[in-house]
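Here the complex is missing a single protein chain, while all its other protein chains stay put.
The letters A, B and C name the chains in turn, as written, and every chain counts its residues from 1.
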Amino acid sequence: MNKPIIQLVDICKEYYGNQVLKKVNVSVRPGEVHALVGENGAGKSTLMNILFGMAVIHNTGGFSGQVFFDGEKVDITSPKEAMDKGIGMVHQEFMLLPGFTITENIKLNREITKHNVISKILGEKMKSLDMESMRKDARKALDTLGLDIYEMLSVEGLPVGHKQFIEIAREIDKTNVRLLVFDEPTAVLTEIEAELFLKAVKKLASTGIAILFITHRLNEVMRVADNITILRDGEVVGKLAREEASVEKMARLMVGRKIDRIQKTEKKSNGSIDENILEIKNLKVNMPGERVKDVSLEVKKGEILGIGGLAGHGKIGIANGVMGLYPSSGEVVFNGDKIKLNNPKDALSKGMAFVSEDRRGVGLLLEESIEKNIALTAMQVQGKFLKRIAGINFALTWKIRAHARKIIKELDIRCTGPEQITRRLSGGNQQKICIARAISLEPELLFVSEPTRGIDVGAKKIVIDLLLKLNQEMGMTIIITSSELAELRSICDRIAIIYDGKLEGVLPPDADDTDFGLMMAGGHGKAKEVS
Amino acid sequence: MKNAEIKTQQKRMQFMPDIKKGLIRNIVPVVFAVLCIIGACIAQARPLFLLSSVTIRMARNLLLVFSLIIPVVTGLGLNFGIVLGAMAAQIALVAVTHWEITGISGFIVTALLSVPLSIFFGWLTGRILNRAKGNEMITSMMLGFFANGLYQLLFLFVLGGIIPMVNKTIMLPSGIGIKNTVALRGLKYALDNVIKIEYDDLIIPIFTFIVIAVMALAIKFLLQTKLGQELRCVGQDMNIAEASGIDVDKMRITAVILSTILAAWGQLIHLQNIGILQTYGSHEQVGLFAVASILIGGATVTKATIGQAILGTFLFHSLFIISPMAGQKLVGEPQVGEYFRAFVAYGVIGLSLGLHAWQKQQAARNKFEE
Amino acid sequence: MLKKVITLLMVTILILGLAGCGGEQQGAEEPSGDDWKIGVITGTSSQNEEEFVAGRELVEKYGEDRVIHKTYPDNFTKEQETTITLAMDMASDPSVKAIVFCQAVPGTAAAFEMVREQRDDMLLIAGLPQEDPAIMSEISDIVIDTDNLRRGETIMELAHEMGAKKFIHYSFPRHMSIELLAQRRDIFKQKADELGIEFLEVAAPDPMGEGGIPASQQFILEDVPRQILEHGKDTAIFSTNCAMQEPLIKKALDEGAIFPEQCCPSPYHGYPGALGIEIPEDKIGDIDFIMSEIKGKVSEKGNTGRMATWKVPAAIALINACGDYAVEYAQGKVERQDTDRFIELLKEKAGEIKVQTYKTDNFLLFVGESEIF
Partner (left out) sequence: MGQKFRQFIDNFGYTRIVIILFLFVLLVSAFALELQIKSLLSGILIRTGMNLLLTLAMVPSIQSGTGLNFGLPVGILCGVVGAVLSIAMNLTGGQAFFAANVIGVLLAVVAGYVYGLLLNRVKNQEMLIGTYAGFSVVSGMCMFWILAPFRSPKMIWPYGGRGLRVTVSLEDTFGGILNKFLFRPYKWIDIPWGLLGYVLIFCLFIWLFSRSKTGIAMQTVGSNPRFAEAAGISIDGMRIVGTILSTVLGAMGILVYAQSYGFLQLYTAPLYMAFPAVAAILIGGATVHKASITHVIIGTFLFQALLVVALPVTNAVLPEGNLSEVVRIIISNGIILYALTRIGGGD
């Protein structure tokens, strides 16, 4: 057994009083493929940020614990330092320049240069690029990965899979690289590409490079990992060698926790519980990064339906598609009425509302007042808060203010008043305003995407309670899309799991952890349908 | 996807046999060319005259248009700040005229003298543009106006007023300030005359074209060096460039400095051909017309090549030569011809910009729907 | 690759197209003695109506086959290359024997120089030059301008006659870099001292600046009443810029100030627009009518005897004289620099004038008689 190349010892980190890593220990040896497995928000990214000395860590008060690299205690304060030490990272979002060739991208800012007449006078920067040597290096790196693609092609228009390979090729081309971190590398790959990729990882490891592999595709873990560390809520909940691991076991460790099933009071009867309020047929949504390939789903009146799944599989695309924010096709029937797709106004005016996952981008007018944010959609779509004077619809400031005050009180929004601009509010209060805006429409059906992302624990509970209240007291049908399975399981009546843009299955909230884990990892061939 | 498949697909994309698609992609130059031909037919102009006019104008303006390429590649958009380069050249020209250095040696001295000035101006422009990321174009335009004030201050009050000037021929009678016209007697055709071909009315300043060609090659060479690679990288994506350890701000300043130097030399070539410096007016047209030329050649605010610059200069000046003639023939009244020319020229520039923006939107949509 | 092919293809087509479509006259016939034309370049009517119409008059007088009339760009400071091409285009027709450029805006010197390089025999006349006199007189055969030097004295004398105690000179840096204008200002100063008039120099916004013409005009509208309030009604006002004349005349009349002369003296310059003179169709071009109309308007406001201009429109007389001279040259009747004949022709058009030369023999300056309203 050789010495570990990297050791993370007792790492703790908190963001604004929120403990995100609790005494985490991980170590990787040269030639080892080490998988780091966990749900979204389990603390994997934070761990990597610490490893790379990202500014965000230092700006938020640093961390406690120790990092050993090659047996020495190190203090990495910038990504550049990490790179110099020989730690490479393959990013989830591509750091590729589309106008450059593959070779140029692989050699970005590490170009091989040679002297010419001018550079001898004017210095280093005037050196010509030695395209031939660069090409050879690139070829070599691509060959290592087993990627048979012409290295002088422009990156623009290449399939995503190839882009991922080019990212990796760039890292392994760095001569000193000793530890490579892959952050969910296969998330965007097709099955065949993933296959190729896994082979390449094996090959790399055999050259003596240590590999830290972050993923939640469990069967891939089984294929390549030598050792597995499972994180949950910032804690290491399991360390397994491959021999002792199984997909089921990992799935249970990954999602399993005490489910705080919130006790529901008796629902207000709102027509027949078996009546479908929404029917989605063969929905396809072209949302970048969250593409929906073919989803059919039925939603019962008065229920809370959860939509779960891992990031990038299209769960978020469903609500966005139905509400007309991204180009979509298929059929959506709401209350027996066919909804015009790609037309937000139609969806809104028929009685649906949407709280977007992109709070600051889509959900809020950051420079405007709280009251305006709350009232705007209802005013535009339903003509609320307006009075017609001389042919012009004027907004009634006092009516808006009264409404805003009422909602601020009801939802307990912490602010200086209805005129405060929303940029200054905390994430939780911003989220409440998004919900307030949606419920100002008094919708029959409410889509909520990632309602608790990026807000603190206390606010999370308030938001969840609020949704529950809307459902139970006002009889609103609610569809929650969330990456936090536990959250879904705590309030939903049913949970649909999306995998690879398609519906993998629908489970009751109290179904087995293993079933959830397997479905999310795409390993569940036949979905268990509950109805 | 199999490698071979990708290769053939790439090939297909590059060698799209569909002429229609090619035309659409080059819609701006095509529209321009068609307009020019129609104009020429209406104007009934003598072909040799057209040819010689276009040739001379190309010689005068090409380098100025080239000076726009580097900032575009670096993602700064169209640099209206090349006006400052022109100013640097004119300051050098006045100095050399004042010292009465003539001929090609005078030209070389002027070219050398304009370099430190343009480096300084370019550095300032670059710093200002770095503070106005995303608004580079309008900022560089306003910078031009501002610099014009300083320029007038220098030429009207400082020279002769604070800095004593010995040579009185270029000074106003009062001794303070430079005359509004300075004849560049010693420098006229300094470059053109080294080698030139004359045939009837047609004069081709071969040497000037050689110099321009050398500069074009120099730009090409520069873009292939390490520095060029970094400039292109900044132009493609500032964030990625930053992340891969490139000093983005410094690269942007470098690009502006290079552009300013080229503009200064371009203005020198321009003025040595014209032979007369309008002290307070010669630099004004520089930005607007160079920008118009390169856009017409099919360049965009994010992509520009030497070829586009050449094509654009050719088309733009053809249009400017032909349209007043055509206008006059068409409407039969000289002043209406003049307005017609301005209407068509500016309209087509606006239209070509519009077509670019529209194409880009179209492309984004197509990409989305793939 | 395809792009290159298309580019090449297009340039070829374009050149072929240009060649194919171009006229066929080129070198068709050697011009015989009788085959002559003259070229006249003036501003558009938005620049200066009189010049443009004078150009048209020449066309009507000698026929369209004899006189080619073109206009320089409105935006002439920025489009010098267009000005050059314009002159080159004329010169490329071997039957054109003379080019008259009025006003000789910036770019004329360069244009003339290039024409001269190709056409040794060409007669080049510059009217109302804006470029350096030394350069202009060297390049052109005849340069003719209103006598800004002598006007420095005549205007001041006229102002004195009208009872001016003070004299305000509106201009801006770019104009003061024009040699003759700067010199005139100095003569003004000197003459004012002699006559006991206080000379005041006021800077106005440059109409070519970022505020454009409106900013300069608005400044005049505001500044004149202030100056009159401060310096009293017996103040003469004068501006070097054409665009400022209308507000200047309007305010001079409103405030009862003295207005001795425009920058380009003519009853048509500034007065009709400023005073809102209505022109019935049958009175177009009737100089007596316009004079009496102006007189009427001036006396209506009680400013009689305090405003003036020249009896004959300077630019019209000038262009007509230039045109006639050019024609005589083309017909072989006069030599290139027969200034005596030229002055004769000018006197025919402009009536009583005084002419002198400036530095060189071919740079002529003239002043006309004043008409006081």
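To be clear about the criterion, a contact is a pair of C-beta atoms (placed from the backbone, for glycine too) under 8 Å apart; a residue touches a chain by one contact, two chains touch by 3 or more.
Note that the coordinates shown come from a computational prediction; the quantities given were computed from them, not determined experimentally.
Could you tell me which displayed chains border the chain that was left out of the figure?
For the complete complex, the undisplayed chain touches A, B, C.
Just one of A:P159, A:G312, A:P327 or A:P344 touches the chain that is missing; which is it?
Final answer for the missing-chain contact: A:P344.
Quick one: which of A:G71, A:G123, A:G208 or A:G383 touches the chain that's been left out?
Checking each option in A:G71, A:G123, A:G208 or A:G383, the one touching the absent chain turns out to be A:G383.
For the chain left out of this view, which of C:A252, C:A274, C:V298 or C:V367 touches it?
Answering carefully, the residue with contact to the hidden chain is C:A274.
Determine and list the subunit A residues touching the chain excluded from the picture.
Counting over the whole complex, subunit A touches the hidden chain at residues 323, 325, 344-349, 354, 356, 358, 361-368, 372, 376-377, 379-381, 383, 386, 392-395, 397.
Which positions on subunit B touch the chain that was left off?
Its contact residues with the unshown chain are 128, 131-135, 137-139, 142-143, 145-146, 148-150, 152-153, 156-157, 176, 301, 331, 333, 335-336, 339-340, 342-343, 346-347, 349-350, 353-354, 356-358, 361.
Please give every residue of subunit C in contact with the chain that is not shown.
44-46, 49-50, 52-53, 56, 74-75, 171-173, 176, 200-206, 209-215, 217-219, 221-223, 225-226, 229-230, 246-247, 250, 268, 272-281, 284-285, 290, 313, 316
Here is the rule we use: only the chains that are shown with their structure count from here on.
If you average all the Cα positions, which chain's own average lands nearest?
Minimum centroid-to-centroid distance belongs to B.
Suppose each chain is reduced to the average of its Cα coordinates; what separation in Å results between subunit A and subunit C?
Roughly 73 Å, centre to centre.
Taking the touch rule as given, give the residues of subunit C at its contact with subunit B in the complex, in rising order.
Listed in rising order, the residues of subunit C that touch subunit B are 1-4, 6-7, 10-11, 13-15, 17-19, 21-23, 25-26, 44-46, 52, 55, 69-75, 77-82, 84-86, 88-89, 92, 106-107, 109-110, 113, 118, 130-132, 134-135, 173-174, 176-179, 182-183, 186, 208-210.
Which residues of subunit B touch subunit A in their complex?
1, 3, 6-7, 10, 13, 221-222, 224-227, 229-230, 232-233, 236-237, 240-241, 243-246, 368-369
Contact residues on subunit B for subunit C in the complex?
Residues in contact with subunit C: 14-16, 22-23, 25-26, 29-30, 33, 36-37, 40-41, 44-51, 53, 57, 60, 145, 152, 155-156, 169, 172-174, 177-183, 188, 201, 274-276, 278-282, 284-285, 288, 307, 311, 314-315, 317-318, 320-321, 324-325, 328, 334-335, 337-339, 341-342.
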